[in-house]
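One structure is given below, represented as structure tokens, and several questions about it will come after.
Entry: chain A
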Amino acid sequence: MNLSLLVLVPLITAVAVVFCKGLNGIRWVSLVGATVQLLLSFGLLALYWKERAAGNGAAFLFEYRHAWFPSWNIWYHVGVDGISIAMILLTAFVMEAAILVSWAIKPMSKEFFILLHFLSAGAYGFFLSLDLFTLFFFLEVSVVPKFLLIGVWGSGRKEYSAMKLALMLMGGSALVFVGLLGLYYNTGGAGGTHSFDLMSIAQMHIPVEVQRQFFPFLFVGFGIFTALFPFHTWVPDGHSSAPTAASMFLAGISMKLGGYGCLRVAVFLMPEGAREYSPIIILLATIAIVYGAFATMMQKDLKYINAYSSVSHCGFILLGIGMLTRTAIAGAVMQMISHGLMTALFFAAIGMIYDRTHTRLVQQLGGLLKIMPFISTVFVVAGLCSLGLPGLSGFVAEITVFMGSWERAGEMYRLATILACASIVITAVYILRATGQAIMGPVKDTSFNGLADATWNEKLAGILLGIGIIAIGVAPFWLSELLGPGVSAIMDHTGKAL
Partner candidate 1 sequence: MSNYAYIALIPLLPLAAFVVLGLFGRKYFRGWSGGGGTFAVLLSTGLSLWTAYRYFFAEGKVGGGYHPVTALKFVWLSFSPGLSIDMNVILDPISVMMIVVVSFISLMVHIFSLGYMKGEERYGTYFAFLGLFTFSMLGLVLSGNIFEIYIFWELVGCSSFLLIGYYFDRPTAVAAAKKAFIVTRLADLGFLIGILILSFHAESLDFRTLIQRLIDPGSQLAGITSASFLGISLLSWGLFLVFVGGAGKSALFPLHIWLPDAMEGPTPVSALIHAATMVVAGVYLVARLYPVYIYSDTAVLQVVLYAGALSALLAAVIACTQTDIKRVLAYSTMSQIGYMMLALGTAHPVGEAATLGYTASMFHLFTHAFFKALLFLSAGVIIHRVHSNEMKDMGGLRKFLPLTHGCFLIACLAIAGIPPFSGFFSKEDILLSAWHANKFVYGIALFTSGLTAFYMFRLYFSVFWRREVWGGGHGAHPVGGRDGHHGEAPAAMKIPLVILAVGAVFAGFVPFSRLVTYDGMPQESHGVGVFAIAPVAMALVGILVARYLYFKESGRSEKTAAALGGLYKAAYHKFYIDEIYSFVTKKIIFNLIGRPAAWIDRHIIDGGMNLLAAVTARISAGIKGLQSGRVQDYALYFFAGIAGLTVLFIYLYT
Partner candidate 2 sequence: MSQVPLNHILVVSTALFFIGMYGLFTRRNMITMLMSVELILNSVNINFVAFNKYLYPDKLEGVFFTLFIIAIAAAEAAVAIAIIINLYRNFHSIDVEDAGEMKF
């Protein structure tokens, strides 16, 4: 299967949207494009399983290479393994839901959908890349659309948030680029050619001194995408000012670009560096988890609650990666997927509420369960997933991280694990506070009484993401089998360093 299709389909959809006339044409074309993408992703999954069942044990499947800048040995190189496929599926689900939720975007709808498609093309390309330059290229493709989406279609302090988000993410990309150059110029040894190729660099042994210098660049650069403390402040403002689809994409996918990069690039290629810096990573991740959760408790705006909770949940990703045990890394990847689906669902619900009531302040809402039962149920399901209720995906990811983190002996690591576990209580507090005030309770503002419940597109979006969450929550074995080989490959490589 030609993987570049996954990148081309969104681009073709974007071009097709250019030629559409009315709002109806634009959104249906977008929806068709996203659905095709979703079907392609499932097809890829099926083909992948078939290949694996047939005994193909290669690290990456469906590889495709094309020389891009031969003089610098830069190739366009794509391929997938279990982790990539899981991330691609996540992107497909979230994109489909995002387009469904944005059904009624009013000013400049054409531009909005085109930007969404570019964003997704960037994300798909990122997860497929096996060459560091290609990876970085796709990372950058997605930055400008984010800026425009927030700055034009957002709410609240949108210009400020858009600027802050774009600058901080570009700062992260700049750091990543420095790290990539560091890798590039240290490959090939004396007289050999430099290379950006992921697998080749993995085979080479990068000197420990170089790793010590460049690992922070790579990890912090990617970490900024995943809300590494203290560079996480773009998250609250960015997610809250963004329009619903952009929030879903930002929190659901964009933050995972960082986690994926940390794992695939930073830890995989520089295992000794990862080992050395792991105490600091764990410290920062634990702070993000606990401090993020406490900060969430005090927020009054639903979107800010969800945004800060994203900071806290993405702390689990970084904690899992920092612990450097097989189970913890598997947990980190599961958390990427679970959190992506969950936060997309949550933002979708909040967006639906905001569209109707024009307020996101928890104090002004109340008794929504009576007025909009479907949306409220979606909200409650997302909230329960966030606090890690078994049967939903959040629980699976969190306990895998906990079990994996506990495996690492040492007082400090055990303490970090205990603090991370303690966050389940704090999460319960803020989720239930928000639910209790906004969803349950008596109706606060009687003018809300006539508001409509979800329309067909919103219901479909909610159901789609809900199915994803429940599928992972009730039957996690398929996901852990999918991720297993990929995580083992990374661990084998890293394990040599430990």
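As a working rule, contacts are C-beta pairs under 8 Å (C-beta built on N, C-alpha and C of every residue); 3 or more make two chains touch, one makes a residue touch a chain; residues count from 1.
On how the list was made: all candidates are chains of the complex that A comes from, given by their letters.
Source: prediction; values computed, not measured.
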item	value
Touching candidate - 1 or 2 - for chain A as found in this complex	1
Interfacial residue positions of chain A with respect to candidate 1 in the complex	164, 167-168, 230, 232-234, 236-237, 291, 294-295, 297-299, 308, 326-327, 330, 367, 369-370, 373, 384, 387-391, 395-396, 399-400, 402-404, 406-407, 417-418, 421-422, 424-425, 428-429, 432-433, 436, 440-443, 475-477, 480
